[in-house]
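Presented below is the structure to which this report refers.
Here we show just some of the chains, and they stay where they sit in the whole.
Chain lettering (A, B and C) follows the sequence in which the chains are written, and residue indices restart at 1 in each chain.
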Amino acid sequence: MVTEDPAAPLLQMQGIVKHFPGAKALDGVDLDVLPGEVHCLLGQNGAGKSTLIKVLAGAHQPTAGTILMDGQEIQISHPVAALEHGVATMYQELDVVDGLTVAENIYLGHELASAGFTQRRTVASRTRELMARLGHPEIPPHREVGELSAAGKQIVSMARALSRDARVIVMDEPSAVLDSGEVDNLFRVVDELTSQGVAIVYISHRLEEIRRIGDRITVLKDGVTVGRNLDVADTPTDELIKLMTGKNVEYAFPERPGVPQDAPVRLEVTDLSLSGVFSDVSLSIRAGEIVGLAGLVGSGRSEILETIYGARRATHGRVQLDGKSLRRGSVGAAVAADIGLAPEERKSQGLLLDEPVYRNVTLSSFARIARGGWLDERAEKAAATEQAAALDLRPAGVDRAIRTLSGGNQQKAMLARWLVHGCEVLLLDEPTRGVDVGARSEIYDLVRRLADAGTAVLVVSSEIPEVLGLADRVLVISDGQVVHSGPAESIDEHQVLDMVMEGSAA
Amino acid sequence: GCVSNEPAEEEGSDSEEMSSEEGSGGTMNDEPGETVTIGFSAPAADHGWMGAITSAAEDAAADYEDVELRVAEGTNDVNVQISQIETFIADGVDAIVLLPFDGAALTDVATEAMEAGIPVVNVDREFSSPFAARSTVLGDNYGMGVSAGTYICEQLGDQPDAVVAEIQGIASLPLTQDRSQGFEDALADCGLDVDNQVAAEFTVQSGEQVTANLLQAAPEIDAIWNHDDDQGVGVLQAIENAGRDEFFMVGGAGSLDVMEHIQSGDTVLEATVVYPSTQAADGIKLARLIAQEKNLGDLASSTVPRTVQLYAPVVTADNVDQFMDIGFRS
Amino acid sequence: MSEQQTPSSPAADNPTKHRESSRSRLGLSGATVRNLGLVAALLLLCLVGFLTGGDRFASVQNLMIVLSLASVTGVIAIGMTFVITTGGIDLSVGSVLGLTTVWASTLATQTMADQYGWIVMVGCALLVGLAAGLINGVIIAYGNVVAFIATLSMLVAARGLAELIANRRTQIVNQSSFESTFQGDLLGVPKIVWIFAIVAVAGWFLLNRTTFGRRTVAVGGNAEAARLAGINVKRHLLYVYGLAGLTAGVAGVMLLARTGAGSSTNGLLLELDVIAAVVVGGTLLVGGRGTIVGTVIGVLIFATLTNVFIINNIDSSVQQIARGAIIVAAVLLQQRFARRSTS
């Protein structure tokens, strides 16, 4: 795919240092991007990938270092400068404005306007073109972005980057909220762009994606470049993981010990329905069993979890724990019965970002930790520290604001919340979204250990291999219906995909 | 029409006349004595009359080189006003002139001042205890209502079906209730009652707003009493905007603008009931005399009297010339 | 501010996706649906007005009175809609309005106007309003002072300045060119109502059809995203507060025309009325969503309420209790309506 002379890089970042007051996020990072290549940026959570591309985008000012474009040194002192130099960025945090329409979001900051008045018709038709190019002609330009799913927002973000006619497009974990079909679409567009000579900087924790589209790889670790311009084809996965984590990580799913036939049924869901979303979902999970829900984005898996948990009021059906019915639509009742939910959107649904880690961890366990409404902070910290250690939370201190933790560690803190509480049933929605390879296998191990200790676990994941690898039993959801249920070993990725597609076509 | 922001001398001459009026043998009194510090506290100048009160007090004090006036920030928060008086006490001022936002609420702290040996001159809104003030200068709110009502009775007494409207000031103030009570009582004497009652807020804007609505609510009116001439500016404008003139109006307070309207007869405004804005100035003068242990000039008794209640006359075209002098620029 | 207002929270019973589909079926935008509930509240109020007041309520003349009363608040509410859409607040509008009426009607200004025409007074009011707004903007955008505190300080300071300038007097306007230009009717409609209409229409275009409006929404909806998209957020905030000050100046001119007097007491407590009208109209206090149509209806609801009360000659204390209850009822009705109309 590399179309031009590899000796003439389009973009070079040299010796980039970024100190946040008190923390070194980047400590001398180099990056060379050739025209028309897909350059992958790898690294653990907190390695500094997002910080690096924010420096490139003008969102952060580097403490030191130079940026060259076509061999010329350039200054990127604010976001506009980056755009003017042809660098467009899709940020990791969804950077769309909910109150604006799709078209308005795409052209935000470079509105097509005459005398200040927006040219709505031109904008709408161009937006339609862009959406068609991205494989989503069904998203109308005038739809408010707040009404789109996370995947839809990611597509808008993509369209915005395309609309800038950039020479370098940076994508920070674009696939995290996309399912496999969407990812295919994304890659088709990436191919299209690279064939036109546009360079892509691609960040992802999914190594298989990098194998599919990547040309060269730069690996970051603790804010320094540890692997430079590695060729994707020539670099084995083990080596990449070793570079990223500094150790050999067993990139495999934990053993399935098998659920004993006589294990009691913990969670029994009967004919659960939520009007307009899903209907007549029945499932049961035994103590020690991990059940996975597979399906496309928008198939209603998150809603099933939230409805079981009582965060949504079921229109019909029943949830029983150990044979006792749960009050409908009451999270409090679910928590009191020792059901826990690690929600899909960590930041908006799970965390109090400005509060210290330990307060996030103990939030659901006041009944255990407080006496007569009085909190004992020391007991709180002790409980949180214990779980943090069990999960190998990094950094280990529980006093820092959870905002300053990397994504994977935030996810671990969410799990720690339910470990402190002590759960009979654990509902996990996309537990490894945005989590790096190392932390990912730690989370798999942890979930398995919990199951072995008798917890019933229900996992939702958009990565089908993850569902198949982790769960004992798999339910396939399509359009709010359970279309398949059976042991994980007896089904493979393609079969799942077929079922999912079929269901949604029907 | 009249011009605002008129030069300050006019105001100065106003108060000089007042002082000579009040103590006509008072040349002795105006002579500088030992310097006295007077603390002054009044509600926020959120309407013209109150603004005139504060300005009049400041001007009165400025006329005397032996008076040092301390003016606290105007406030409608009794809690803050109490604190202001406490500060005056702690400072050991020689006298306090207090126009309380709420007489009853400031009674305790005024009593405290009196007990600390600082004479308090109570202005306009009366304390609930006679021990709280050395001397009290009052307008006559109930009397105002009576005067206005009596005047309307005189004009409409033979029409028992006459429509009378009342535009109050801030309804929640006790003084408004006193005025309305007097008005009602006086009207009752000749068999009339208030058909439409609205409350403005002593401000031009609110006067215009409620009057515009009032005129719509009552298509036929015979007389209106408006409690306050400051809001009256807006009231008159609303009447003009609506092009209504089938009724006559009586004002309240007695601003100079209103007197000029009465004099020229160019509006529906036929009369106004004086509610002197000179009260605070009188308060300052009395406080000075008390602190200097002097007396009012013409009185035979040797000290300043306990209560001075100012008269609330009706000003009409016939006698307006007499009152132009005490009219205040709203 | 509290979670109920955040439309983006994927709260349990928020049928976002679903709502969209039925809406699009009806061809209605989200804002339109929300406004329908408001219109219902306004109509209900008018019905009550008609039943209790008869022709005294339902006459062209009364309509003009209500519109005139709505105009001054309305113009400021248009500016406030922009401020609140950015997620800010401007508590100073009432006192800035007072200041502009005072400054534009001093002896000096009126004398100059005698020479050069009404433009002097109008220019003075607009400049003073704009300047106050820009000061707010600088303090908020570049000083990083919370809008609530910055504009509260401006509220207090502008009132004090107005008192100083007016020497606590009411200044009568008798500049004839000003009076003839702004007082009275045009085509049977009071001129200040025309001004309100023009400002409202201009505000609608500004918010919905210009880059300025799009950026206002973006800044309020997601300031960081706006910054990353290349918008100068601070400068934009400066403009928006300047705009709010400017509308206060326009309202000052209108009030001068209507009451014929400049006074530091003008606009007392206006800020709460204005904010209430904007918020009842459907603009979110957290920012990111603003509706001019909603604001206009909100202002009309409050003006009509006052009118109905006075036509029915209700005791002012009872009025207040009823007013509180009716505002809450209107908002609840609006919500119910929005929910029903989409199911």
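By our rule, a contact is a pair of C-beta atoms (placed from the backbone, for glycine too) under 8 Å apart; a residue touches a chain by one contact, two chains touch by 3 or more.
Predicted, not measured: the structure shown is a model, and the values here were computed from it.
Student: Which formula gives the number of each chain in the whole complex?
Tutor: A x1, B x1, C x2
Quick note on the criterion: only the chains that are shown with their structure count from here on.
Student: Which chain is in the middle, if each chain's centre is the mean of its C-alpha atoms?
Tutor: Checking distances from each chain centre to the full centroid gives C.
Student: With centres defined by CA atoms only, which chain is the most remote from subunit B?
Tutor: A
Student: Could you tell me the distance, in whole angstrom, between the mean C-alpha positions of subunit A and subunit C?
Tutor: Going by mean C-alpha positions, subunit A sits 42 Å from subunit C.
Student: Calculate how many whole Å lie between the centre of subunit B and the centre of subunit C, each centre taken as the average of the chain's C-alpha atoms.
Tutor: 35
Student: Please report how many Å separate the Cα centroid of subunit A from that of subunit B, as a whole number.
Tutor: Between these chains, centre-to-centre, one finds 72 Å.
Student: Under the definition above, what is the set of subunit B residues touching subunit C in their complex?
Tutor: Residues of subunit B touching subunit C: 1-6, 45-48, 51-52, 54-55, 168, 171-172, 195-199, 201-210, 212-214, 216-217, 219, 230, 233-234, 237, 241, 257, 329-330.
Student: Would you tell me which residues of subunit A are touching subunit C in their complex?
Tutor: 57, 59, 78-80, 83, 89, 91, 95-100, 104, 108-111, 113, 116-118, 120, 140, 142-144, 146-147, 149, 160, 276, 306, 311-313, 329, 345, 348-349
Student: Write out the stretch or stretches of subunit C touching subunit B in their complex.
Tutor: The touching residues are 53, 56, 61-62, 65, 68-69, 72, 105-108, 163, 166-172, 174, 183, 190, 255, 258-268, 306-307, 310-313, 315-317.
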